[in-house]
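A single protein chain has been omitted; all remaining protein chains appear in their positions.
The chains carry the letters A, B and C, assigned in the order they are written, with residues numbered from 1 in each.
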Amino acid sequence: MSTPQSIGAQPRQASLLLRCPLRLGLAAELTNLVYTQGGAIQYHDQNVDPDSRHYYTCLKWDASGMKVSDQGMQERLHTMIGSGPDIEWSVRYSDQPMRMAIFVSKDPWCLYDILARSHSGEWNVQVPLIIGNHADMAPIAERFGIPFRLFAINKENKEEIETQQLALLKSEGIDFVVLARYMQILSGRFVQAYPSRVINIHHAFLPAFPGARPYHSARERGVKMIGATSHYVTETLDAGPIIEQDVLRVSHRHSVQDLVRFGRDLEKIVLSRAIWSHIQRKIIVHNGRTVVFD
Amino acid sequence: MSTPQSIGAQPRQASLLLRCPLRLGLAAELTNLVYTQGGAIQYHDQNVDPDSRHYYTCLKWDASGMKVSDQGMQERLHTMIGSGPDIEWSVRYSDQPMRMAIFVSKDPWCLYDILARSHSGEWNVQVPLIIGNHADMAPIAERFGIPFRLFAINKENKEEIETQQLALLKSEGIDFVVLARYMQILSGRFVQAYPSRVINIHHAFLPAFPGARPYHSARERGVKMIGATSHYVTETLDAGPIIEQDVLRVSHRHSVQDLVRFGRDLEKIVLSRAIWSHIQRKIIVHNGRTVVFD
Amino acid sequence: MSTPQSIGAQPRQASLLLRCPLRLGLAAELTNLVYTQGGAIQYHDQNVDPDSRHYYTCLKWDASGMKVSDQGMQERLHTMIGSGPDIEWSVRYSDQPMRMAIFVSKDPWCLYDILARSHSGEWNVQVPLIIGNHADMAPIAERFGIPFRLFAINKENKEEIETQQLALLKSEGIDFVVLARYMQILSGRFVQAYPSRVINIHHAFLPAFPGARPYHSARERGVKMIGATSHYVTETLDAGPIIEQDVLRVSHRHSVQDLVRFGRDLEKIVLSRAIWSHIQRKIIVHNGRTVVFD
Partner (left out) sequence: MSTPQSIGAQPRQASLLLRCPLRLGLAAELTNLVYTQGGAIQYHDQNVDPDSRHYYTCLKWDASGMKVSDQGMQERLHTMIGSGPDIEWSVRYSDQPMRMAIFVSKDPWCLYDILARSHSGEWNVQVPLIIGNHADMAPIAERFGIPFRLFAINKENKEEIETQQLALLKSEGIDFVVLARYMQILSGRFVQAYPSRVINIHHAFLPAFPGARPYHSARERGVKMIGATSHYVTETLDAGPIIEQDVLRVSHRHSVQDLVRFGRDLEKIVLSRAIWSHIQRKIIVHNGRTVVFD
C-alpha cells in the first residue's frame, strides 16, 4: 500500500526497515504492535527472496498518537524481532531529516537537480555541505546558500585529504553522501566509514561500460540504447548494489556529443530517484543487491 | 547527419529551416549553394510527408568562412526557394541567441530545470524575463539574477494585463515564450502574437486527459502509464501541435500523490526537450503537427 | 514474493483472490490458515487502496500436502472472510486450467501469438474454441487443431447470433473470452454474461483515441508515441477496466502504415500480458479499475 510523499507540515512519521530470515506471522506481529501502541499504518510493503528465504519489509506509521516513547517502541521492537547476524533493522522518525553531503567536480546538472529538489521541499532532507575537488561548482553552492569546501585531492595527498573529509562529515553529522558526478575514486577506508551510505551515478547501463568514458565506448560498440546507473559505492569500482537504472534509445545518427547530452538527463533523473528512495528509507541492501520498495 | 550541441565558444553557425512542396533537386541545389559560398555543412536532415508531398528540411553550416554577407545569402536563398503560400523558410545565426520569457505560477520544478540549463551553458539562449501570476517563484528568479515581473491576472483585468505583457515581451525583444506550469489560459490575441512560439507543458499524454487535474483523472480511469506532453499553444486548449511526449509506468499501488510526484520529472524533462529542439531550430510546424528533427 | 510460472508438471497450486474492506490481522489469519492446513505459501501480494480503504490480496500455495479437502478449505475460508456486498473472493486450483474462447475477424497477429503460447505450454490454459465473424482465420485454427466456428454476424441477426454464441460458450464450459482483434461490438447482454471475463485489445493508448481507426487519428493529431490497451469489456465502448498498456515512440517520419506495423507488435504483447495475468489469477476488478499483481 502506498501513501503520499511528505511535503510541507506532516504528522510525525515512523519508518521501520527490516530484513531477517523468514518467520511465520512476523508481519502480523509487527502491524499489531504498531496498532496497539497507537500508530496508524500509512505504508506497508514486504518481500521474500525466493532463494535466500529472507524477509524484507518497510513499514511506516503516523507516530503522532503513539502511547509509548520512541525508546519504548525501540525496546518492544527489539524484543519482538530479536537479534543475530542475519537480522538488521532500524526505525527513524520524520522529524529527524537525514543530512546529505554532496561531492562534486565540474559538472553541474546533477548538482542543480538535487539542490532544486531539496530547496523546493520535494525532499525531506538537509544539505549542510558541498565538497568539491575543483572550485567550479562553488558559485552554484553559493547561489543556494550552502557551504562549499574545496579539497584539491590528488594521488599524493589522498589519504590525508580523505581523513579531513571524514572528520568534516562527522562534525557535520552527515548521514549519507551523494557523488554527483564526482570524478574521484573513494578509498576502501572511506567507503567502509559509510557502508551503503554513499550513492554514486555512473553514466552507463552497468555492468556494461564500467570505468571511464562510457559514452565513447557505447558509441564505439554501436549499442542502440544508452543508460545510467545509480548504486551504493563499495570497494570495487562500479560494482556496488544497484539502486536504479534507466535507458534511452539512440541510433547511428547520434554522435558521442549527442549521447553525452542525452545522458545528462538520464544521469540526473536516475540519481535523484535513488536519493529519493534512500531518503524515504525504502532501500534494503542484502547479498550485494538492493530491495527498493515502491 | 548529426553534430554536437554548441557549448562554449563555437564557430558561427547558420541554420535554415524550410518547408515547401516537394521539388526534385532542391536538396542538392541548397547544399551546393552553401558549399560554393564557403559554408561547411554540419547537419542536414530532411523529410517528405507521404500525404501532402511537402518537403521539410533543416540545414546547418559553419558560416565563419562564408564569401557572401548574411544579406547576400538571404537573397540567393530567396531566389532559389521562391515564395508562395505553401513556402515557409528562415535562416538564423548562432551569434543571435534566442530570447526566452518564462511564465510561471507556483510550481518550481520546470522553472528550476530551465534555469539550470540556461545558466550552465547547456542551451544557447537568453532569459531576460520571468513573468508570474503569483509571487511564489520570485525568490528563484532572484537566485538566478533574472528580473521577475508579477502580473496578478484575473477574469476582469485579463485583456488589460495581457496588453501590458505583450508590450513587455516586445520591449524585451522576446523570441518565444515558455509556459512552465503557468496555470492561466492565454487569449487568442496573445497566442496570435506568438504563433508557434509559445511552448506549454501539459501533465498528461494528450489527447488523453486534457484540461484540469489530469493526474486525478488518470488515477480514476485506472491507466497503467502516465504521460506529459509539450506543445505549441494555439487558441484551442491543449490541442496545439505536439512537440514531445513521454510516459512512465504506474500501477494500482500508486496514489494520486505518487502520480503527481512521478509527473514532476516527466514534465520537466519533456518540456526541456521541447525547448531544446526549439532553440536548436529543429522544429517545423505544418498542418497542426510538428516535424522535429533529431 | 514471486514464484516461477507453471510450465510442465507442477505440484497442485491453489490461488485465492480476495477483496474486502480493510480488516486488521486478516492477512495473518489467512496465511496462518493455509499454513496450519498443510499448504506451503508460494506467492503472497497485497494492497490497500488509500481512498476506499479496500484490501486486495492474491495468495498462492502448494496444495499437494493439504490436510483438508478443497470443500473443507472453502468452508474454513468462508468462515474466516465472511460475506457481504463489499466482499468478493474465490479459490481455484491449477489442475483445473481455465478454458478460453478466442473471437477473431481477419487479423492474424494476436491469434498467432496466443496460440503459440497456449500450445508451447507457456500458459496453463485450454483453447477449445475459436469463433470468427469471417472465415479468414479458419486455416490458422486448423493449423493448431482447434475447432473454428463461423458466425456471420450483422445488425439484423445480432441478437440471434449472440444467443447461439452464448449457448456454445456455455456448452464448451468457457471461463473467459478473448477478443483478438474482433471487429464487432458485443451487446450488453453478452457482456453481462461474462462480467470481467471478456478481454479486449484496443489499438490506442486509452482514453486517447477510442473507437475506430485510432492509428489514423494518432497520425492526424501528430502524437509522438502510439499505444495499445487491453481491458475488460463493459457495456460502454473502450471504457472498461484497463489491464495493461504499452507505448512505442514514433516520429514525423512514420506514415499511418508504419504505425499500423509497429502497432501489431504492441497489440499482441499487451494482449498476451493481460491474458497471462488473467490466467494466473492476478487481477481484481473494483470500482472500474484493476489491481494487477506482479
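Some observations on this one:
Here, a residue touches a chain if its C-beta (ideal position, glycine included) is under 8 Å from a C-beta of that chain, and two chains touch if they have at least 3 such contacts.
Nothing here was measured: the structure is a model prediction, and the numbers come from that model.
When the full complex is taken into account, the listed residue touching the unshown chain is A:225, out of A:80, A:183 or A:225.
From the options B:48, B:68 or B:168, the residue with contact to the chain not on display is B:48.
Of the listed residues A:20, A:41 or A:242, the one in contact with the hidden chain in the full complex is A:242.
Residue A:209 is the one among A:103, A:123, A:148 or A:209 that touches the chain not shown.
Residues of chain C in touch with the missing chain: 1-5, 108-109, 112-113, 116, 120, 122, 143-144, 251, 253-255, 257-258, 261, 264-265, 269, 272-273, 294. Listed by residue number, the positions of chain A touching the unshown chain are 47, 49-51, 56, 205-209, 221-225, 227, 241-247, 251-253, 255, 288-292. Within the complete assembly, residues 1-3, 24-25, 27-28, 31-32, 35, 44, 47-50, 249 of chain B touch the chain that is not shown.
The rule we apply is simple: only the chains that are shown with their structure count from here on.
Taken together, the touching pairs cover every possible pairing of the chains. Comparing the residue numbers each copy contributes, chain A and chain B share more than half of them at their mutual interface. Averaged C-alpha coordinates give centres for chain B and chain C that are 42 Å from one another. Listed for chain C are residues 47, 49-50, each touching two or more other chains.
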